[in-house]
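Taken from a larger complex, these chains appear in their original positions, while the remainder are omitted.
We call the chains A and B, going by the order they appear; numbering starts again at 1 in every chain.
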Amino acid sequence: MIVVMKPSASQKDIDNICNIITASGQTPHISQGKETTIIGIVGDKTKVDKDILRAADGVENVVQVTESYKLANRKFHPQPTVVKVGKDDTVDPVYIGGKNFVVMSGPCAVESYEEVRSTAEAVKKSGASILRGGAYKPRTSPYSFQGLEVEGLKILSQVGRELRMPVISEVTSEEAFCNALPYLDIVQIGARNMQNFSLLKAVGKTKMPVMLKRGIAATIDEWLNAAEYILSEGNENVILCERGIRTYETSTRNTLDISAVPVIKTKSHLPIIVDPSHATGVRAYVAPLARAAAACGADGLMIETHPDPAKALSDGPQSLTFDMFDSLCKELRPITEVVGRSF
Amino acid sequence: MIVVMKPSASQKDIDNICNIITASGQTPHISQGKETTIIGIVGDKTKVDKDILRAADGVENVVQVTESYKLANRKFHPQPTVVKVGKDDTVDPVYIGGKNFVVMSGPCAVESYEEVRSTAEAVKKSGASILRGGAYKPRTSPYSFQGLEVEGLKILSQVGRELRMPVISEVTSEEAFCNALPYLDIVQIGARNMQNFSLLKAVGKTKMPVMLKRGIAATIDEWLNAAEYILSEGNENVILCERGIRTYETSTRNTLDISAVPVIKTKSHLPIIVDPSHATGVRAYVAPLARAAAACGADGLMIETHPDPAKALSDGPQSLTFDMFDSLCKELRPITEVVGRSF
């Protein structure tokens, strides 16, 4: 952390800052310049309160130069994390991270056993190893379809067991998490709940693999800090998921921040999945962006598929048909080879 | 709702859309143009699923032309809502909305009885009628100070009763809400929880006045839909609070969207408060923006004050001293008069 003093700062102001730093057990390093004095605090910045420094007299700015997350930080954990998925031997285990490339697929919302079963069969045949399906749907309007909840999870879990595929679904509250625990192999925390800290802590107290989606206005730093909430409670099975951020551009629902993949790979050891379906909201853009994600080193994809997208109760316009999904998987294989992944 | 067909759409595609609309009990209106056919559905759009239309063959786009919120909509409730605050006769009641201009003030975080009491006395004397103080602090990093929780609420409530000021504080989960209920006159839902739908529903099931802060990446439309979650459960005591949105500009913590005030006044009947402290994060900008909010018709302000900002445990740099707060209140009076408000 670095404290930049105002040109008008007095010696008393500078001494005050040094005292605050010393009082917290750190050592100040003063760089006196022609126009500005800079005071560096190198060490454990969590011990000095940035707000107190910023509020002190004569301070122009306080610049943070190291990250506030530790357990999610690649600096202190250089090997990539591999998360084992599959809660028991009723499913085939899947490994996310490392040299693996994993595709999760299924309908946006669980509607019926038949829909989920036919989708699961099709996507498994094409190459998906994890089955997704929404049961708790966070919807902007209270008047939109909100999901089948536990009934949906039961269907999802049953189909997963029948086909030996681990299953993933979103929970939107601590109560939903408790209800969902028996049915899921991975729990998903959606973009809107990325900073629902009490939910993060609750999930952190279990060993359940968790896929944490990036908030639509979250910086990568905030996202890794949200992961830190889960990790710091003891749950190391954290998977990140980039699903688009909010920008001024309206031709896609959100703007897929594809750069987040190499940035996360540099800053963290956690695996990162890309969700091109929610990022764009447009079926025709899903396959190109899925290929892009594979090419730039993502650890996997989450793709929505549906037997008959035009009749889907939720997010039909972005769901792939089985044929489109199959073609995509064929295209992904040579690309994953280029980046040294097995799919 | 309007369905815009592709130039390449066939008659069969058009018939299909008309059938979907008719099946949901609405009537399609076809406008056949040289290049494009447009099909209007005027009526109760909640009965036709936008996603199904967008996913159908031959559809270029589906444009929503009316809002999805009803109870929050000024069209169906032209009179401004006035929310009465003050749960019992141990405090002086305050009315938010209509011709009133209300200032809420207090420390960012409740730290001690002395701090809250001295702040409350000072701000009441200057003109504040509601006391604020944070007890559950949502913090980006798990290693930052998280608030005194129930202990803090007890202090806040005690001081409020001593000075007969209603009190407001944020809750960050349903559990915190249950704990906080006995102590608060207004419950605040923060920006990070604006789409925590289970919390919104829980608050909606009570009659507790609730101040709903705008999410940092929420559109005004999403914000009013979040309010609709509370209203549709039966709680009409909703107050909105603009506190800055996330943009590319970094010289302020967030960008105060001052235009949200006249936009909300046009679209909704709910009162709107402005929080310039969190929007900017910089003390020197708080008073100018507070005056701006009053001048453009906001129903009130939430301002952080602290006896000694340089020692505050949280958000010190944006807290006003008592003298600065007093000067601000003096400046606000003639401005509120210009816009026909009593303060």
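We adopt the following convention: a contact is a pair of C-beta atoms (placed from the backbone, for glycine too) under 8 Å apart; a residue touches a chain by one contact, two chains touch by 3 or more.
Every value quoted in this text rests on a predicted model; they were computed, and no experiment measured them.
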>> Copy number of the whole complex, given 2 identical chains are placed, is what?
In response: 4
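Note that in this section only the chains that are shown with their structure count from here on.
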>> How many angstrom lie between the centres of chain A and chain B, each centre taken as the mean Cα position?
In response: 27
> For chain B, which residues count as touching chain A in their complex?
Replying inline: 46, 49, 51-52, 54-57, 68-69, 138-143, 172-176, 192-193, 195-199, 215-217, 222, 225, 228-229, 232, 246, 283, 309-317, 319
